[in-house]
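Below: the structure, in structure tokens.
Every protein chain except one is present and positioned as in the full complex.
On to subunit A.
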Amino acid sequence: MSDASAFSFRAPTDESPLVRRALIGVAVLGLGLLVGAPLVAVFAEALKQGWLAALKSLGNRDALSAIWLTLTIAAISVPLNAVFGIAAAWLITRFDFRGKAFLITLIDLPFSVSPVVAGLCIVLMFGANSLLGGWLVAQGFPIVFALPGIVLATVFITFPFIARELIPVMIEQGRAEEEAALTLGAGGWHLFRTVTLPNIRWALLYGVLLCNARAMGEFGAVAVVSGKIRGQTATMPITIEMLYNEYLSVAAFSLAAVLTLLALVTLLAKTVLERRHADQIAATHRH
């Protein structure tokens, strides 16, 4: 076999080394310029006047309130959308009914509608000038310019993430295992807990992480419904924008760095989980 190397046979799908390097170079350059550099810039700007200045700007009451508000919104919206997403994916992949195509389109709607428009819709529906909103305000439960409105906007914007992640996985896995559980006597809830959920848990996790990232980062819809009240309804992205517009660049970038760190932690969590359960992910894949 030693003379086999004399012929440089190449698999039909392989590219020459030159082409390969060029493609890798383009990818690395693109990623570096579009993702890497801005990321570094955020942290560099935040720390331009040293750690102390950055930390001090974060210790301020409005900044703390923004961080707390953003975490609260994510903590409410993500579980809600996990439930909605599982329910929608279950309905779509396990049942045939009239209007299914329409429902799928509806799930994608938040992807195609501009967040600002979504926010305006919520203001129109629940604002103090609307019938429903006026009544709710009179009951002492305002939606717009308050936490419920922001949560509503966030749930709307992040709705597709979990459902979209689950639907292809559930289609691919088919109904056979669930039917098997039924023939073995399992009831609906037991079946969901012991068969469906374990099979979709990785897709669900990805969906939750994506949903969480977007819930914390959402700007457009929240900007419209929140009224941007400092210390009350200003989320992290809103506060960052306000600080930036006021030329408080260290404060703005410090808060931006925290938001970025939250996203990075999410990504890190995902990677660690994937590492730890690599064999399980492989084992639960279709055999």
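As a working rule, a residue touches a chain if its C-beta (ideal position, glycine included) is under 8 Å from a C-beta of that chain, and two chains touch if they have at least 3 such contacts; residues count from 1.
Methods note: contacts and distances are computed from a predicted model.
S.K.: Between "TldD protein", "Alpha-L-glutamate ligase-like protein", "TPP-dependent acetoin dehydrogenase complex, E1 protein subunit beta" or "Sulfate transport system ATP-binding protein", choose the name on the UniProt record of the chain that's been left out.
M.R.: "Sulfate transport system ATP-binding protein"
S.K.: Would you indicate which residue among A:52, A:101 or A:176 is in contact with the undisplayed chain?
M.R.: Checking the options A:52, A:101 or A:176, the one contacting the hidden chain is A:176.
S.K.: Which is it among A:80, A:125, A:186 or A:242 that touches the chain not included here?
M.R.: Selected residue, touching the omitted chain: A:186.
S.K.: Of the residues in subunit A, which ones touch the absent chain?
M.R.: For subunit A, the residues touching the absent chain are 176-177, 179-187, 190, 194-195, 198-199, 280, 282-287.
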